[in-house]
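Here you go, one structure.
Note that this is a trimmed complex: some chains were dropped, and none of the rest were shifted.
So that you can tell them apart, the chains are marked A and B in the order they are listed, and the count of residues begins at 1 in each.
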Amino acid sequence: MQDIGMSKRAEQAYSFDDVAIVPARRTRDARDVDLHWKIDAVALDYPIIAAPMDSAMSPATAIEVGRLGGLGVLNLEGLWTRYEDPLPVFEAIAAVPDVFAATRKLQEVYAEPIKPELITRRLEELRASGQWVAGSLSPKNVLQFGHVVEQSTPDFFIVRGALVSAQHVAVEGTPLDLAKFIQTLDVPVIVGGCADYHTALHLMRAGAAGVLVGFGGGARHATLSVLGIEVPMASALSDVAEARRDYLDESGGRYVQVIADGSLGGSGDIAKALACGADAVMLGAPLARATEAPGRGYHWGAEAWHATLPRGWRTHVDTLGTLEQILLGPSHRADGTMNLVGALRQTLASTGYTDIKSFQRAELVLL
Amino acid sequence: MQDIGMSKRAEQAYSFDDVAIVPARRTRDARDVDLHWKIDAVALDYPIIAAPMDSAMSPATAIEVGRLGGLGVLNLEGLWTRYEDPLPVFEAIAAVPDVFAATRKLQEVYAEPIKPELITRRLEELRASGQWVAGSLSPKNVLQFGHVVEQSTPDFFIVRGALVSAQHVAVEGTPLDLAKFIQTLDVPVIVGGCADYHTALHLMRAGAAGVLVGFGGGARHATLSVLGIEVPMASALSDVAEARRDYLDESGGRYVQVIADGSLGGSGDIAKALACGADAVMLGAPLARATEAPGRGYHWGAEAWHATLPRGWRTHVDTLGTLEQILLGPSHRADGTMNLVGALRQTLASTGYTDIKSFQRAELVLL
């Protein structure tokens, strides 16, 4: 704890940029590294979930991520459930030259209401692919559309907002009771974002199969500018990993997956997230760089189209290669944007670890 | 305390950029947040005072801020009390292309003397609007023009300088005795800027209804370059909040409002200021971005036109929208410049607080 003047104290918090992984005295063959990840009944080839963001995930790209060994998640309150055919809308967003005008355009196109029948139809498209089916809603839409989602019996229900708590208090109306909602569902629920020990612990107690750590959606700087709120990811993950351990003990053995969601610019950040205690990562911008990405070289999150208080921008991203090249390589760039899985495998090999769980103990330094 | 070499020690001080607010385990509905603020007999919809700076406040914009629920303050030693019709002067300032030439232009136009009759007339214009009437003088002009202001019985008298102390010492002449001045006035006085515990405590003892913390007027960098003086705002507010608590005790219950005045670039900084202990904020640059602002896309403070030692620049600001949009939204930008009140409401909701006083206890991290 540091003193900020005479009446306030604060902990120093660290972002991924503040830390690095250090080599250990043993190295291993990359072929001996095992990246498999299991959450609830689902086993994936590696611990990567695609973020349910319109710029990255269409039904087609969500299916493709599944085919490549990860988990695709469709945003069930985005353009695909507001528009029968959202492609012209994506085109219109990409056509706006100016970043400020883009905010207004996003506010405009997302004013279109969500159609329950489109939620059902999109989930059927995913189901038809044979891949795992996962869709997301924000907390404020769960009461209205949660049962629609439930009827399609997806494999995962993601409840994802900028800041989610298990104790949302409202004087008027009925707020979402996350614990009750999760317990009545047959589907495993992943919920977040959160960024501190107590919120995470409450979400674990509410029955979540996984908690998302971070604000998600590339909106970190905007959230800091608009709300003054930020929790740097390295510290946040370390705190939530402690909540996981404490909850594991208090629950007599229920292991809740900790999923880093935000500030993950490339493969180096993915490795750091795991070394800080995450079990898996949720990726937005890195996948929006795929040739198949619906965003056509642009990336935005749900914060970017808030009607009265947008907290994110439409940002430009380079289009680098196919989803397969981005996830599995080969890479032709030395910046951590391609062959994300190969890079993670190499980091574990270089530091002598064979699996994610043991890699969470990797040594860090502060830069 | 850190050692700076062998013979000097210093505390680490923190600016708003060094800190962030962290979420708590509870969230609330933004509709349940109460931002009302009371200073002396005056109740405002939210704790925002417009800074008495010519680039932002004309009689018309001061009235408009009041109409929108805040408190407008007119600079009573600026262009509106030096010129019968200052509009051509504003035009001339905006017409200077070069920032260095602008300093000379400011020095030139502010060489025109202050007219007591214009002070009276401007205050009458404010009074006629039905909104709260508030005007400011710098300490050096209080002796000469204070009584002129007093005769108009404004609702607030703001004594605002770059660095104000309750113990100004002069060998020759009669310096302003702030305590005596405040006690003889019928009008509540807000006084500053100050930046440390002791100065603030003395200003509180002198009878101020509120103390301004900070140098004000966007002149922070220039003050550091020219004088070597700076007190980062997060630490300064925390120190002055401690003085407020100590004075509350020693006075047997007089609560002096702590008002952050400076380094407030947008809504994120406003939230941080309150979380560091401020009761309210005084805004310059954010309001100079209004379409109604007299500065026409430029912003400057009183330091910028000092005749022999200017300590601030005429800076360019983007013109973003009406005062109403800037204060109350809706926002079309994710940078904290619009819907300042909505953003503050959202920060409190996201961190689980329903009022400013409890939000002062919000948890911070160091970035």
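Just so we're on the same page, a residue touches a chain if its C-beta (ideal position, glycine included) is under 8 Å from a C-beta of that chain, and two chains touch if they have at least 3 such contacts.
Source: prediction; values computed, not measured.
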Number of identical chains in the entire complex, 2 depicted: 4
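Quick note on the criterion: only the chains that are shown with their structure count from here on.
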Distance between chain centroids, defined by C-alpha means - chain A, chain B (Å): 40
Partner chain A, residues of chain B touching it in the complex: 11-14, 16, 19-29, 31-32, 197, 234-239, 241-242, 245, 266-272, 275-277, 329-336, 339, 342-343, 346-347, 350-352, 363-367
Footprint of chain B on chain A - complex, ascending: 2-8, 10-13, 15, 100, 103-104, 107, 162-173, 175, 194-196, 198-199, 201-202, 219, 222, 224-232, 235, 303-304, 307-313
